[in-house]
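The other protein chains are all here in position, but one chain of the complex has been omitted.
Chain IDs A, B and C follow the sequence of writing; residue 1 opens each chain.
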Amino acid sequence: MSETSSRPLGVAMIGYAFMGRAHSQAWRTVAAAFEVPAVARRVIVGRDETAVAEAARRLDWEEHATDWRAVLERDDIDIVDICTPGFLHAEIAIAALEAGKHVLCEKPLANDTAEAEAMVRAAEAATARGQIAALGFTYRRVPALALARQFVEAGKLGTIRQAKAAYLQDWLVDEEAPMNWRLRKETAGSGALGDIASHAIDQVQHLTGQRATSVRGRLATMVPQRPGADGPEPVTVDDAAWATLELDGGAIASVEVSRLATGAKNRLTVELFGTRGALRFDLENPNELWFLDATLPVAEQGFTRVLVTEPEHPYLEAWWPQGHVLGWENAFTHQARDLLLAIDGSAGFSPDFADGLALQRVLDAIIESDAADGASIAL
Amino acid sequence: MSETSSRPLGVAMIGYAFMGRAHSQAWRTVAAAFEVPAVARRVIVGRDETAVAEAARRLDWEEHATDWRAVLERDDIDIVDICTPGFLHAEIAIAALEAGKHVLCEKPLANDTAEAEAMVRAAEAATARGQIAALGFTYRRVPALALARQFVEAGKLGTIRQAKAAYLQDWLVDEEAPMNWRLRKETAGSGALGDIASHAIDQVQHLTGQRATSVRGRLATMVPQRPGADGPEPVTVDDAAWATLELDGGAIASVEVSRLATGAKNRLTVELFGTRGALRFDLENPNELWFLDATLPVAEQGFTRVLVTEPEHPYLEAWWPQGHVLGWENAFTHQARDLLLAIDGSAGFSPDFADGLALQRVLDAIIESDAADGASIAL
Amino acid sequence: MSETSSRPLGVAMIGYAFMGRAHSQAWRTVAAAFEVPAVARRVIVGRDETAVAEAARRLDWEEHATDWRAVLERDDIDIVDICTPGFLHAEIAIAALEAGKHVLCEKPLANDTAEAEAMVRAAEAATARGQIAALGFTYRRVPALALARQFVEAGKLGTIRQAKAAYLQDWLVDEEAPMNWRLRKETAGSGALGDIASHAIDQVQHLTGQRATSVRGRLATMVPQRPGADGPEPVTVDDAAWATLELDGGAIASVEVSRLATGAKNRLTVELFGTRGALRFDLENPNELWFLDATLPVAEQGFTRVLVTEPEHPYLEAWWPQGHVLGWENAFTHQARDLLLAIDGSAGFSPDFADGLALQRVLDAIIESDAADGASIAL
Partner (left out) sequence: MSETSSRPLGVAMIGYAFMGRAHSQAWRTVAAAFEVPAVARRVIVGRDETAVAEAARRLDWEEHATDWRAVLERDDIDIVDICTPGFLHAEIAIAALEAGKHVLCEKPLANDTAEAEAMVRAAEAATARGQIAALGFTYRRVPALALARQFVEAGKLGTIRQAKAAYLQDWLVDEEAPMNWRLRKETAGSGALGDIASHAIDQVQHLTGQRATSVRGRLATMVPQRPGADGPEPVTVDDAAWATLELDGGAIASVEVSRLATGAKNRLTVELFGTRGALRFDLENPNELWFLDATLPVAEQGFTRVLVTEPEHPYLEAWWPQGHVLGWENAFTHQARDLLLAIDGSAGFSPDFADGLALQRVLDAIIESDAADGASIAL
């Protein structure tokens, strides 16, 4: 691990598309919002020299580079932030960890379990050397969801018996929407399952504090081919998926995801039903957490819309006065903060690569269940 | 007062239009839903023989009649339910009270203060004889509003400092909507003010438990003429109104009403802001009361949507299981119940004619303020 | 079939609990709200003489009786309205149909498929004689859901690819809530599945106009025993259930139901996602239909809250001015209207017993799938 006492922590970011822009915003903002170790945006890495140079300029990185392996050898790089498509995660993350760098890897951890297992082995070794191997399930750091976790931990829901999660989008409603890497199995691993069910399942397990012990799943590809560069091309991943999960705390969770849910823009919803209370969340209104306290007198019960913008709420002391809401992007700043504090030794970081592997196994089990006509698959 | 021990209470209803239909539904339903003295729908009265005969058949009244004065002489009539336009209220109500009948009079009590004062004198004399003179501000008996009143009385809001009420409709948005009696001063007294601001102001005073001590008001007639039978006819009442009220408990209330509020169908909204809590209500979602408890820990505060369908809620024990919502009409059944119980001596009835007069004076003061360029008018 | 030209249609209602009260309200109200053939509430039938006599008085029926077989022999009875628990449906309905009566049978049609098949045979014979055999999936007559069906039929959703329905209640959250007939397999057939999933599945099939061709299902009994008269007693039905349905139009539907969904009071929700639009409905706000028109310019798209209270909306011309909302009970009046019009020959009635049988087969298939570890069961 690099010596960080006398200079800022240097970050190298691999990838500069959607996630790269979001992570850049976080790295630019984190030290203004939070008390964290100093950080420097050293280098942004991509394959296309022209494009990555432009990205460096726009996103305000000191340098750009096209060879991520060379970047890993630099002494001024302490953190490697991996924002590439999933099929590149394993190779880069393992090399970065072996080079002694802290790693932040976007979800999903990998496209299959074998890769994920190799990554976990590398992370275990690195962690033993004091490095951090962090996984980017950023929604855990949406304040309302962090508050939800606090409520569950404080016992406000009692025993959770049922969970209901969905992640609905509609960007594939149009049958003429063209092919891209997210619709091919070899680059994306899976479709809606890996891309968005992964978030829904991570929230279910994280919020309840319960792990899946068995699953039943169904996948569907409703639009089986789409326009490619050379004419119609088969879609080789799912565009919708359904699952039920048995959790080790006795709860049953349902998960439904789709990229053809007309009118749903980015609708990750989670509902938890417990013996003492209930919670609801919708990512399209991310500043609200709906909480029902079933221990109140019946005549006063109902879902309370908590506007999660008070200084008493997670991460909010760093931002604006009450009622001045945050956007989708702020959770990335919270993630950068928590990573910097973890490197600084003042806190741990969750989720880690092992969490990512465990989640990958749940996704694989859903695929296996679907292939087995819906049979339960134990984890 | 009639002897009621050995036979059902006999009701005569004057008027059979919108309000007559709603009251009929209540009289037909009340004994099924609630434990009340037996009641008989004896006679429905109107000027048009054919139409009232048809109304009697449809609305299930035993008889119909065209001469309300003759009906008042019948011994089998105990209750006179006045559903006519406001300009007929005074004459009928006073005669009915003098004939020894209980009276339920639709709001507004009268079209002007002089009439209202005469009605109050008649009611005082009748009340001394044991009769009930009830005023039909039915919305007080919407369960969510009745619950709101309970919350205020229980101190859940602390000291109420500010109230904000509105009643917005849009049935006059179209400039070609034709003239009718509600748009002429001689029949309607006023426009949106008497028709709907009366509800908003009644709720403000009733819910807060505070009375207006002075008002400032503004009236407007945005569409000054409309198609009449003989060509364009001037609209002689307001179609929108605004007022602020100083209340005797120190609060200030705002009221805004309109018949040209595009998209508002029957949107009576009331918000109360107190030192310990707040309340919100919207008549377009009448089964919901939104309550904020400002004494909770800040991280848990927010408006709670209480779905007012529990047996613990006002009037609800008589209806369906929880979550099976009521409609607009049910409050009329609650009103009939409360009137029957009042007649039976087991409870009082509020509002009474004196409340109607007090409200009329507030409305008059708003008109006076508008005429005086917005000057405060004391009550 | 009875001769009905010269006298009102006579109704006999069997059962006087929750459903009996709701149906009574409908029979009392229908002729006031709608133009229908005259109808008389002749007799209410129950096993407990004292209780049924009291019900007759409260609910305003002419007579009461304890022997439903004797009632079927009366010439002045034209309609038999069956509001008993499901295990009595078959016997009564078949006898009533054989006695030449029109029958309205509450859902579920029967507790098992064999009974349902016998009922369908009886209904087919009766229908050939001109009788009506109607099934009470009353929610089809909630105006917002009737409007939803109109929108789908008019093509406003295009091809429906995905449906998402849930029916969540919370009356069994408390582990100490006592046993009752709804929790025993021998009286109730199934638990949440038959009671509420039946509604959700009926809506999915009715609204989409597509029928299930195969299902995968999961059942759970989260609280396995409850206090009985003689100590703890096993709960022998499901208290939550999940299913996915393949529909013959190519859509996939998910259904989730629970009686332990803390904070959900009567939350039947349905969402439909089509190539041209989407719909959402929630029974806790039954006057609202949310519609998204995906053919509008993108900048104007979104879910529109249609307040279903306009005279242009189904059933609404009979009720109150716009914005004056209906309650849960009004749909029963619509059902009574539609039945009377069907008897009068001016319209058909849907759903019928065959629909009930088809639905029963879907429910059975879900049970079978659960028993087969989630395997697909073809219909």
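Definition applied: a residue touches a chain if its C-beta (ideal position, glycine included) is under 8 Å from a C-beta of that chain, and two chains touch if they have at least 3 such contacts.
Source: prediction; values computed, not measured.
Contacts of the undisplayed chain with the visible chains, over the whole complex, involve A, B, C. Touch with the chain that is not drawn comes from one residue among A:M13, A:V43 or A:L59, which is A:L59.
From the options A:L326, A:L339, A:A354 or A:I377, the residue with contact to the chain not on display is A:L326.
From the options B:A96, B:A240, B:L340 or B:A365, the residue with contact to the chain not on display is B:A240. Counting over the whole complex, subunit A has residues 18, 21-22, 24-25, 28-29, 31-32, 58-60, 169, 171, 264-267, 283-287, 307, 309, 320-330 touching the chain that is not drawn. Although one chain is not drawn, its touching partners on subunit B can still be listed: residues 161-162, 164, 166, 170, 173, 175, 216, 218, 220, 222, 240, 242, 244, 250, 252, 254, 256, 258, 260-264, 271, 273-275, 277-278, 292, 294, 301-303, 369, 373-376. In the full complex, subunit C makes contact with the omitted chain through residues 147, 291, 293, 297-307, 310, 312-313.
The rule is simple: only the chains that are shown with their structure count from here on.
With centres set at the average Cα position, the gap from subunit B to subunit C is 35 Å. Multi-chain contact residues of subunit A (touching two or more other chains): 301-303.
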